[in-house]
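Could you have a look at this structure, given as structure tokens, before my questions?
Complex shown without one protein chain; remaining protein chains in place.
A and B are the chain letters, set down in written order, and residue numbers restart from 1 in every chain.
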Amino acid sequence: MKNKKDLLSLPYFIWSAGFIIIPLCMIFFYGFTDRDLHFTFANIASITETENIKALLISILLALIATLICILLAYPLAMIIAGSKLKDSGFMIFVFILPMWMNFLLRTLAWQTLLEKNGVINTILSKLNLPALSIINTPYAIVLGMVYNFLPFMILPIYNALIKIDPNVINAARDLGANSLQTFLYVIFPLSIPGLISGITMVSVPALTTFVISDMLGGGKILLIGNVIEQEFKQANNWHVGSGLSIVLMLFILLAMGLTAKYDKEGGNYF
Amino acid sequence: MRSVAKKAYIVLILLLLYAPIITLVTLSFNASKTRAKWGGFTLKWYGSMFRNDAIMHALYTTLVLAILSALIATLIGTAAAIAMNTMKARFRMYFTAVTNIPMLNADIVTGISLMLLFLAFDAAFGFRTVLLAHITFNIPYVILSVLPKLKQTNRSVYEAALDLGATPVYAFYKVILPDIMPGIISGFFLSFTMSLDDFIITHFSKGPGLDTLSTKIYTEVKKGIKPEMYALSTLMFATVLILVIVVNYIPDADASKKQRSGKIIKE
Partner (left out) sequence: MLTDNKLIQLDHISKSFGGQLVLDDLDLYIRENEFITLLGPSGCGKTTTLRILGGFETPDQGTVYFDGRDITHLPPNKRPLNTVFQKYALFTHMTIAENIAFGMKIKNKPKTYIQDKIKYALRLVNLDGFEDRMPDSLSGGQQQRIAIARAIVNEPKVLLLDEPLGALDLKLRQDMQYELIRLKNELGITFLYVTHDQEEALTMSDTIVVMNQGYIQQIGTPEKIYNEPENAFVADFIGDSNIISATMIDDYLVEILGARFKSTDAGFGKNKPVDVVIRPEDVELVDPEEGTLQGVVTHVIFKGVHYEMEVMANEHEWLVQSTSMFPVGTKVGIKVDPFNIQTMHKPESEDEEAIGVEE
């Protein structure tokens, strides 16, 4: 590094090596060794055990559903906000981000209160003579918790992508004969895909790896892959298996990112 | 008709997002100790919260942790961002990649990787390990806030300062720093918030004796949450709400003032 200015990056260089690179290497080290530090694939292979594979598959399924619901809820919302007058739209985004300032665990806990058998929602439903909702401690509650917690992560990037579109580009499509639907399909939606992609990443990764939401809303009955890994570390003290499963989890994160990025490139043909 | 549908949709989503917040705020005024029923309005939890040593201690730990980790991360991150802005592509690639790892990776993996590191070095799990972990996940937020501001700064202004006889350090303090200050400040607050709200990484890097508000809530969930916790989080939410409104509206007034004076100069 010839430039003196480059020296400013030295503290971060040391920090990143010590607290990002080396810890990641440790996961790989533990993941590929047994308790006697001999090389083994057994930790990785433990994902195939019934309980673990079941947890992984449920995690993937629930994360997929939650991400999909987030897209369906967030996209129209982002469009409405982006379409409102500029002065209002900043304020409206603020209103949708604000709930995230309440502690994440308490917010999730509040859903317990809302969803419980004699909880707020069921009290209201019974007053209206409607059938009770019993989704607490089911996968539905977990999906609800995921959607609730991660929805702002989907709204923000889509909104940011939408407001970046030059209004004249939309006018140009209209001018060239496209009706509202065609303008959306061929111009607005394709131009918003980068935002959608980052939204998908920001929602699907925490949804896939959470153990808190399933803990609090699944009643401990439904184990996600995050719960399995957490227990290996915090209860079983089996860091080797825990690391092996983490490596598998990282593979799936990479796979998810790779797939979305690939779709982004292939989606280049709009007619 | 269409605008009515739009408004209804917005209200529906707001209801989803705010239902738990309203619940928590309501519970903080609930005289009954259980969540299940309404026992009348009370403010007693707001009083007893201050006398609850465990909660006060967790609050203290959380705040000190958030301030310290945000401060250190802001220093390291801002320095790194300044270097990254003019660095050769080869080095910059390393820093970009390393910055993206904690951002994209799952918190649980970041958490256990740090836990393994501390185990390997036989570090005593406690405040220091949590602080190290928080600084680590905070630095990327600072870099991502400062770097875009640096890209926007006009290089020729800096060069003009040098041309007029300023030393590089003086020119930096007088010209570049004021320009990127908003990025540094928002990086600091982003870090502060992330640290305040973090549970997962703290969960893996803390020792048994230490609790932040998040980890305290997590253990209490199993035993039953103390109503003081609702009072405390309502208070924190209100504080943040007021802070955000103040922070958002004061620069606004400032900007319109600037605009006005700009107009005067033009005329």
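By our rule, contacts are C-beta pairs under 8 Å (C-beta built on N, C-alpha and C of every residue); 3 or more make two chains touch, one makes a residue touch a chain.
Nothing here was measured: the structure is a model prediction, and the numbers come from that model.
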{"item": "Touched by the hidden chain, restricted to displayed chains", "value": "A"}
{"item": "Among A:T48, A:N118, A:S134 or A:N179, the residue in touch with the chain that has been omitted", "value": "A:N179"}
{"item": "Contacting the left-out chain in the complete assembly, out of A:L130, A:V169, A:A236 or A:L255", "value": "A:V169"}
{"item": "Positions on chain A contacted by the hidden chain, ascending", "value": "166, 168-169, 171-179, 182, 186-187, 190-191, 268, 270-271"}
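Heads up, the rule we're going with is that only the chains that are shown with their structure count from here on.
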{"item": "Where chain A and chain B are represented by their mean Cα positions, the distance between them in whole Å", "value": "19"}
{"item": "Footprint of chain A on chain B - complex, ascending", "value": "6, 9-10, 13-14, 16-21, 23-24, 27, 35-36, 75-77, 79-80, 82-84, 86-87, 91, 95, 98-99, 101-102, 104-110, 112-117, 119-120, 132-133, 135-136, 139, 143, 193, 197, 199-200, 203-204, 213-214, 217-218, 221, 225, 229-230, 233, 236-237, 240-241, 244, 248"}
{"item": "Residues of chain A defined as touching chain B within the complex", "value": "1, 3, 5-9, 11-13, 15-16, 18-24, 26-27, 30, 73, 76-77, 80, 92, 94-96, 98-114, 116, 118-120, 148, 151-152, 201, 205-206, 208-212, 215-216, 226, 229-230, 233-234, 239, 242-243, 246, 249-250, 253, 257"}
